[in-house]
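Not every chain is included here, but those present sit where they belong.
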Amino acid sequence: MTKSLSTVSEKSGLPPGALIHVGDVLETVTRISVIDYSTEHFEEQTIQSIDEILKYKDSNTVTWVIIEGLTNVDVVERIGTMFDIHQLVLEDIMNTHQRPKFEEYDDYLYIVLKCLSTENDQFAVTYEQISLLVLKNFVFVFKEKKDDLFHPIQKRIRSKRDRLRKFGTDYLTYTILDIIVDQNFIVIDSLDDAINSVEDTLLASEPTKDTLNTIQRLKREVANIRKHVSPVRELIAGMLCSESELIDEKIHIYLKDVSDHAIRIIESIESYRDILIGLLDIYISIVGNKMNEIMKVLTIFASIFIPLTFLAGIYGMNFEYMPELKWKWAYPALWSVFITISVVLLIYFKRKKWL
Amino acid sequence: MTKSLSTVSEKSGLPPGALIHVGDVLETVTRISVIDYSTEHFEEQTIQSIDEILKYKDSNTVTWVIIEGLTNVDVVERIGTMFDIHQLVLEDIMNTHQRPKFEEYDDYLYIVLKCLSTENDQFAVTYEQISLLVLKNFVFVFKEKKDDLFHPIQKRIRSKRDRLRKFGTDYLTYTILDIIVDQNFIVIDSLDDAINSVEDTLLASEPTKDTLNTIQRLKREVANIRKHVSPVRELIAGMLCSESELIDEKIHIYLKDVSDHAIRIIESIESYRDILIGLLDIYISIVGNKMNEIMKVLTIFASIFIPLTFLAGIYGMNFEYMPELKWKWAYPALWSVFITISVVLLIYFKRKKWL
């Protein structure tokens, strides 16, 4: 959390409007992939200079440009100039600490959200910011990392019969949003595993100090996920309310589907939050239970042997006139007293269910 | 919870639009029952091929088709083609991880919700997804399991005088929703029993480690039930707001009745949630009380016998010049000191209400 904010505050002294990359550098080299398609046509390439997309500007095909790696300010600036994008939008693309949001402009839409992923063995979520610029015939996707997130979509576009080929940029936008939102299910599965593992440790009453640290760490992760996922709901609500011509009404039903997924994810996260708070209470209960167990052992030992030791102490006294000391059966008699006391106390503790 | 999500995430890589069954397979063979009725007419059968319903398509009778078991993709696909159902709706029917919702299309309504049931001896809720497609003359019900949930409705339809026979598909839809929502009362009764049993164990101050596990398990169950039941309220609100011709205004009062039931269930669940949180606090209190009890026993034993042992220790010392050792009444005198000290301390503890 520190990191994400400290870099923002670094910028807080700067004049608004200065285009600069803010965030952790996840890729040093920028890769630009272009897919251009229509019902009949299909083209796919990796380009070196952003100017190469100019040729698609006047065609009616859908052109999907994926920019991976955000350190190259020039690319973003050039796109801004080419398509007349507002300076603040360009800044938001470069600054990877955005809240998910949807903004509507005259000629284009701007969507920004987070793509979550997690390493399996140790639950730790990483957040990649993905920005979308949706124009009439263009969709620009700005990612921080190079990965194969969009491969399933690319594979589908290659197939001539796929629904994607029949629709415009709005359906492509939906497909992209869908794949990003569905990534969260994988993260939540992983979170579920992590929480179940903590819960099992707890309910087996074997919590260690690590358990406490893990609970606290998971609580923070859950709070973070929630912060990054819950605005997705209003993002899509915004798209549904939008009167922009760039989103055809036919697409609404698809967007609602994404919204349903987002709501289910948010609800899951809410319930994980409750569960984690509950786990801490259980941790405290278990610590209390352990304490009781420890004290029972101490109490049983001490309560039985302290009185006996006292009795032994009495007959260790050196008084001259202690008639018992001379009785022949005193010693075995005392032993039977010892045993009687022990047995009585053991029965007493048994009754109290301490044994 | 793990299961329900992991299967979803399996699908997250797939292109949207691919019809595939997602969820636990509860039935491997699909059974299709058809009931066709009007005021005068009644027919009931189990069919092998979904095409057999084609003959009802042009009649004015109400045709109720119950599909039990969702593994057979063909049946759903065929219905989709026959009645021109949107691809996303068909997917939602096959994917059993839906949030309860109501969707309105031009020619049909789509309703999906969960039917809850529970085994009596061990409180564990199972969730069955039930989808409804409501057309002008058709009601399709898609269930995951074969059971006798709808027998009461079927019995009523057979009776010529029943109100069902006079109304159309909307009243049938209400009847189905009513029976599904009312199932929750049985679950909640069972939940109530489970919570009361835990509460009794607690208030009798005999909690075991199992009690803690049960509380945590119930909390999770309650969170789950809530997640599946609370959207029912907005589902019905949506139906009431709908301007579709498929829902006659006469039906509104019946739907409001279902809504009332749903609200009562949700309120009950909310209060159970509060009670369960309270139970954990009480658990902690009781653990603390037990601790006090244990410590009192220890303190009483130790506080009485440790000083006495010390006194006995003194007269066990081997100093040559210890005048008391030679006194004739020293030994009985010391005994009276022992008894006095014990009595005084016992009175002291009595006063503190530790005895």
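Letters are used for the chains, namely A and B, taken in the order the chains are written, and counting of residues starts over at 1 for each.
Here, contacts are C-beta pairs under 8 Å (C-beta built on N, C-alpha and C of every residue); 3 or more make two chains touch, one makes a residue touch a chain.
Predicted model only: the values in this text are computed from it and were never measured.
Trainee: Total copies in the full assembly, please; the file places 2 of them.
Mentor: Copies present in the complete complex number 5.
Heads up, the rule we're going with is that only the chains that are shown with their structure count from here on.
Trainee: Could you report, rounded to a multiple of 5°, the rotation needed to superpose chain A's C-alpha atoms on chain B?
Mentor: For the C-alpha superposition of chain A onto chain B, the angle is 70 degrees.
Trainee: How big is the gap, in whole Å, between where the Cα atoms of chain A centre and where those of chain B centre?
Mentor: 26
Trainee: With touch defined as at the start, can you tell me which chain A residues reach chain B in the complex?
Mentor: Chain A reaches chain B through residues 152-153, 156, 162-163, 175, 178-179, 182-183, 185-186, 188-189, 192-193, 196, 199, 203, 205, 253-254, 256-257, 260, 263-264, 267-268, 271, 274-275, 278, 281-282, 284-286, 288-289, 291-292, 295-296, 298-299, 302-303, 306-307, 309-310, 313-314, 316-322, 352-354.
Trainee: Which bits of chain B are touching chain A when the two form their complex?
Mentor: Chain B residues touching chain A: 1-2, 5-6, 8-9, 11-17, 86, 88, 92, 97-99, 101, 103, 206, 209, 212-213, 216, 219-220, 223-224, 227, 280, 283-284, 287-288, 290-291, 293-295, 297-298, 301-302, 305-306, 308-309, 312-313, 315-318, 322, 324-331, 334.
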